[in-house]
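Note that this complex is displayed minus one protein chain, with the remaining chains in position.
Order of writing sets the chain letters: A and B. Residues in each chain are counted from 1.
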Amino acid sequence: MFRYVLRRLMLAVPVLLGVSICVFLMASLVPGDPATVLAGDTASAEQVERIRRDLGLDQPIPIQYLRFLERLAHGSLGESTRTHREVLLEIADRFPYTLALALGAVVVSTILGIAMGIFAAVRRGRAADYLTMGIAIVGLSVPTFWIALLGIIVFSLNLHWLPVTGARSPQSYILPIFALSLHSAAVKARITRSSMLEVFGQDYLRTARAKGLRERVVLLRHALKNALIPISTIIGLQFGSLLGGAFIIETIFGWPGIGRLAVQAIFNRDFPLIQGTVLVGAVTYMLANLAVDIVYAWLDPRIRYS
Amino acid sequence: MRGSIRVSAIPSAAAVAVGRRPGTLVEFLQRARRSPPFVIGAALFLGVLLMAALAPVIGVQDPIAINIRERLAPPSVRHLFGTDDFGRDVFSRVVWGSQLAVRLGTLSVLVAVSGGIVLGLVAGYYGGWVDQLISRIFDLIFAFPYLLFAIAIVAILGPSLDNLVVALGLFGWAGFGRVIRGSVLSARQREYVEAARAVGARPSRIMARHILPNVVAPVIILSATRFGGALLAGSGLSFIGLGVPIPQPEWGAIMATGRDYMGTAWWVTVFPGALIALAVLGVNLLGDGLRDLLDPRLRDA
Partner (left out) sequence: MPRFLSVVPLVFVVAASCGAPAPAPAAETTSKVGGSVTFVAMTDPDTLDLHQTSNPVSSTIFGWIYEPLVYQDLDNSYKGLLAESWTVSPDSKTITFKLRGGITFTDGSPFNAEAVKFTFERLQRLGAKSPIFETFKNVTSMEAKDDLTFVMNMKDPYAPIFHDLQVSYAGILSPKTVRAANDNISRTAIGTGPYSLKEFQTGQQITLERNPGYKWAPALYQNRGAPYVQELRYRVIAEPATQLAALDAGEVDVLGLRAQDLAKYANDARFRVYDSFTFGLTYLGFDAKRPPFDNAKLRAALARAVNKAEIVQVVFENKLAKAQCCPIAESIQGYDTRLKEFELTFDPARAKAELEALGYKAGADGLRTMPDGKPFKPVLYTTTSDTHGKIATLLQAQLKGVGVDLQVKQLESGALLAATPKAEHDLYLNGYSWNEPDMFSLFLSCDRVTSSNRVLYCNGDLEKLIKAGRTELDQARRMQIYYDAQKLTMQEAPWQPLYMPVSKTAVNAKVLDLKQGQAGGLYWHDAWVKK
């Protein structure tokens, strides 16, 4: 197991390197550079040039990349070209908020999804099954931002139950987390149901029942365990869409997370910040997936890792 | 799929391999008729296709003609879905928008599938360091935040439907690639394939005749889901202003214009939103139905 983890971590390095190179390539292709954006609409050509020189942007791209690697070796992701603060600081200021949303969404969607899935699987073929899965598939199909805006209008504007913006109180977490969870809750519900149904027909379950264990225990132990493997995969993927999916929610709810930071960084051509946020996102994703794979091995000892 | 004499001579359950299309088309359709998800899904999806095909007939009013006097009119006989803040007929815009939706979904899937098939086939068939390299590329694509990538693509290439397709399709390479690789890996181990290799058949021939058929089913199912995903992602990008250029009536773009009027002129967001939901619902159900029909044992992730 330890060797497996080590190998995975080592394999992650070239991937991360690849990610950072892709970002640099993108940077060189995207029109406009940080100097023009920072200089603003009313600046003269000289001002732009001066800013470009001060930021070291007049160097060719490969040189800039090498300097980036150099800084990285010293543990720094560089400075944001806009605020001149350490990129790590800018990210550290905001990452916990996005992480909180993501973790909250994972927990809520898993509980909700599994509950719905079990409920539907047990009542297979009956109205309750169709209704539950109907809700799930609709939840999959509706655009997230629409649900979020609807949530604000109903719960904040009309009912005044929940705050509208920011991350100040515990209640302010409710709407964003629910909006973010809906889609994956639906996916998990469907997966749980189908995994459980698959197991229902198999031999070992019948054997367990024959042994006289109560149905409920049989259900939970064996069928659920089967479902957890694909669900773990989904959780891993959920972290992958952390930056992307979070951005829209963060914008709508005025949430101070890195999704918004990353997109703003693109608009500002703030390359150190873009690089930093993309790498942080990638690292989070890979760690999450590694954790998921370890959970796999624990859940299903039949899976071997060489 | 008729194999060569060498194949059929090898006794194994390979002929009924996981994912092979069962029997003939007629048999398939007969079974399909009895599957509710397939039927409903197909109906919805065909409905959208029909809407797109018949747009010139159904969408009689000019979708981009501005009529200030009739701004923000609620649904009526003349304007089935009401009008937006420029007096444009929302029904007509939605109908013409179905063409863009179909195009967006289909092209993204095609881009994703073509890249995915190539990468997945090569990775699964050759194995070894080729597989490792390609799997790392998949990891890279998965780890990269797609929204940022899409924004960058649109920033570089400019706002247009086709550039959106590129952004969304490229991301799908990894999704399809992984699934195809999985199918190829399992197919490759089948005895008839080993036999074919032993006899010295060319890799491309083996891939084409023995492996590809196994891959078809998961690809079809995944395509259905990705079609829906492309529609949702496309509308999300329109929401932040990076979708199609003005005044194209892409469904997400229509919703974006109505976003400011959600309280007062709900019809501008509700109808295109409902259509996105129905279209995505349709392809999702279709995907479910197909999965049940083509291989009940296939689990998608």
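By definition in this document, contacts are C-beta pairs under 8 Å (C-beta built on N, C-alpha and C of every residue); 3 or more make two chains touch, one makes a residue touch a chain.
This one's a predicted model, so the numbers in the text were calculated from it and none came from an experiment.
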Residue of A:62, A:134 or A:254 touching the missing chain in the full complex: A:254
Contact with the hidden chain (one of A:59, A:76, A:233 or A:264): A:264
Touch list for chain B against the chain that is not drawn: 64-66, 68, 71, 85-86, 155, 158-159, 241-242, 245-247, 257, 259-262, 264
Missing-chain contacts mapped onto chain A: 30-33, 36-48, 50-51, 54, 82-85, 90, 93-94, 97, 149, 152-153, 156-157, 160, 163-168, 251-254, 256-257, 260-261, 264, 267-269
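We take it that only the chains that are shown with their structure count from here on.
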Euclidean distance of C-alpha centroids - chain A vs chain B, Å: 22
Chain B-facing residues of chain A, complex: 11-12, 14-16, 18-19, 22, 26, 29-32, 137-138, 140-146, 149-150, 153, 157, 191, 194-195, 198, 230, 233-234, 237, 240-245, 247-248, 251, 259, 262-263, 266, 274, 277-278, 281-282, 285-286
Residue ranges of chain B in contact with chain A within the complex: 136-137, 139-140, 142-149, 151-152, 155-156, 228, 232, 235-236, 239-240, 252, 255, 259, 262-263, 269, 273, 276-278, 280-281, 284-285, 288, 297, 299, 301
